[in-house]
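Have a look at the structure below, then the notes.
As you look at this complex, bear in mind that one protein chain is not there, while each of the others sits in place.
Note that the chains take the letters A and B in the order they are written out, and that residue 1 is the start of every chain.
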Amino acid sequence: MHEISLTVNGQVERATVAAGMTLLELLRDRLHLTGTKEGCGIGECGACTVLLDGLPVTACLVLAVETDGCDVRTIEGEATAGRLSALQQAFIDAGAIQCGFCTPGMVMSARALLERNPNPSDEEIVEAIAGNLCRCTGYEAILHAVRLAAGRLQGREASDGGRLLARDGEANSAPDRGEGGGR
Amino acid sequence: MLGGFDYVHPRSTEDACRLLAETADARILAGGTDLLVEIRNGLRAPSLLVDVKRIDELACLDTDGTEWIVGATVPLNVLAERRAIRDALPALADAAVSIGTYQLRNRATLAGNLCNASPAADSAPVLLAIGASVSVAGPGGRRTVPISELFAGAKRTCLEPGEIVTDVRIPARPDGMRCAFLKQQRIRGHDLAVVNVAGAYHPETKRLHIAIGSCAPTPILLEPIEATGSAAAVADLGIGLAEAATSPISDVRASADYRRAVLPILLRRLIGRLLDGGGP
Partner (left out) sequence: MSGELRYVGKPVARDDAVDKVTGAARYTHDLAIPGMLHAAMVTSPHASARIVRIEPSAAEALPGVRAVLTGETLDYRVGLYMVDKRILARDVVRYQGEPVVAVAADTLDIAREACRLVEIDYEPLEPVLDPRDALQDGSPLVHPDLGSYEHMKGVFFPEAGTNVAHHQKVRKGDFDAAFAAADVTLTASFYNPPVQHVAMETHATIVQTLPADRAEIWTSSQAPYTVRHLMSVCFGLPHASLRVHVPYVGGGFGGKAGVHLEPLAFVLSKAAGGRPVKIVATREEEFNTIPSRQGLHSTVEIGAKRDGTIVALKATYVWDAGAYADYGVNVGRAAAYSGGGPYVLPNCWIDSYVVYTNKIFGTAYRGFGHLEVLCGIERAIDQMARKLDMDPVEFRRVNLLREGETTITGEPFTMGHGSPVACLDAAAEAIDWGTPSSPPEQASKVRGKGIAMLHKAPAMPTYTSCAVVIKLDEDGAADVLVSGVDYGQGTYTVLKQIAAEELKLSIDKVHVTWDCDTAFSPYDWQTVASRFAYMGGNAVIEAAADCLRQIRGVAGQAFDVAPARIACEDGVAFVDGDPGRRIPYEQLALGYTFENGNSIGGPVIGHGRYIATGLTHLDPQTGQGLPAQYWTYGAHAVEIEVDTETGEIEVLDIATAIDAGKVLNPKLCIGQVVGGVIQGLGSALWEEFRFDERGRFLNPAFVDYKIPTAKDLPRRMQQALLEYPQPDGPYGARGVAEHPMISVPSAIGNALFDALGIEFTTLPLNYERILRRIREAQEGNEVA
């Protein structure tokens, strides 16, 4: 057994763990932070994405013992003082959440992106979340949410001009990739 | 729980080698993105993992002008995002970012990709074509192994028990060398290679080095080609050599027929880009 000490969402956590325990198991089973999900267990789906020393990793392929002395951030740490982050609010506003199971991993990947690159191009956004599988949304609204968050954090609106800001209830379609279809 | 193994994190290469030698089925843990999956899936059951990420000498990423030294624990994203690597060896950066997902590349390493020794290893063709080598430390001391001698068979390297790769050494773009990497996948999203190829062209000597992955039990380096003549003619030559040197199989990813069909296409595009396309 190994004694480890790590920071999780700003709090110091101490644990005694077997070498074979993954960070995902530590978070979910030991620390009861169930926001981080298991989708495949082999690092292919991104549902378990957390930030390890600021870098997005799949927690299913990190051993708890490897995180001794490290800083871990999960979805539970994204909102602060009871307020949603701009990124979380953008996900809501953009309609980027359906069943929600991929959402924590998506938000963490996007969070890491915006921290290393506050003004990402569309291609950079795609690259950042391409390791997060989603079966419900078709990704478009998620890409839009990240664009929107980046824009808001930079003090400007997203450049698409319309879909998620539909005040008039019109059924609009995809921005940025060409004109929409409308009704 | 992934398994019943124990875990150590030595602070020196010598300690790591000693630990490996003491426990016959011990495995090195760097990124862990291959190893931990194998353990989870029951393909390996080591009793000890030797985490080498606390060993300072394995973390360097530097050049002395003649060669790049990529330490064994340098994550692929760090490698790919180093501006100087992007400029000097764009094919290496391309190969690195073609591996897995962004999350995976924050853990996985170049050395790990090589030592896993998959015939489809995406780092192998570029490193073969450029003439890279690995530094190895072991019970018998230190040695250098050209990548062309590293692969002993599918998922097997030539490393002896107790040996570990400490870094990958890559010639730092001598004589205006141009390199390129192409990978055929089944989907644009993250995928293993169906076929992957890389080439390094030295304009001053007109020597062209081509390496091919996923078409034989190991990545294959072709014999050097004198690239005189048109790109098309050189491609014909290269394709002929490639077909003689490779033996693609059918597996769940692709049929041998598809690999045989795509290999010449990639080679032609690769050679065209290197000889005509310009750029590094």
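By our rule, a residue touches a chain if its C-beta (ideal position, glycine included) is under 8 Å from a C-beta of that chain, and two chains touch if they have at least 3 such contacts.
Everything numeric in this text was worked out from a predicted model, so none of it was measured.
Can you say which of A:4, A:17 or A:107 touches the chain missing from this structure?
A:107
With the missing chain put back, one of A:15, A:31, A:72 or A:97 would touch it. Which one?
If we include the chain that is not displayed, A:97 is the one touching it.
If I consider the whole complex, including the chain that's not displayed, which of B:140, B:189 or B:240 touches that chain?
With B:140, B:189 or B:240 as choices, the missing chain is touched by B:189.
What residues on chain A make contact with the chain left out of this view?
28, 33-42, 44-45, 47, 74-76, 78-79, 84, 88, 91-93, 95, 97-104, 107, 126-127, 129-143, 163-164, 166, 169-174, 177-183
For the chain that got dropped from the picture, name the residues of chain B it touches.
Residues touching the hidden chain, for chain B, are 1, 184, 186-192, 252-255, 257-258, 261-262, 265.
One rule holds in what follows: only the chains that are shown with their structure count from here on.
What whole-number Å value describes the gap between the mean CA coordinates of chain A and chain B?
Taking the average C-alpha coordinate of chain A and of chain B, the gap between them is 30 Å.
Spell out the residues on chain A that touch chain B in their complex, using ranges where they run on.
2, 18-22, 25, 41-44, 46, 49, 52, 55-58, 61-63, 65-66, 109, 127-128, 130-131
Can you list the chain B residues touching chain A in their complex?
1-7, 9, 29, 32-33, 36-37, 40-41, 49, 51, 53, 77, 100-104, 106-107, 189-190
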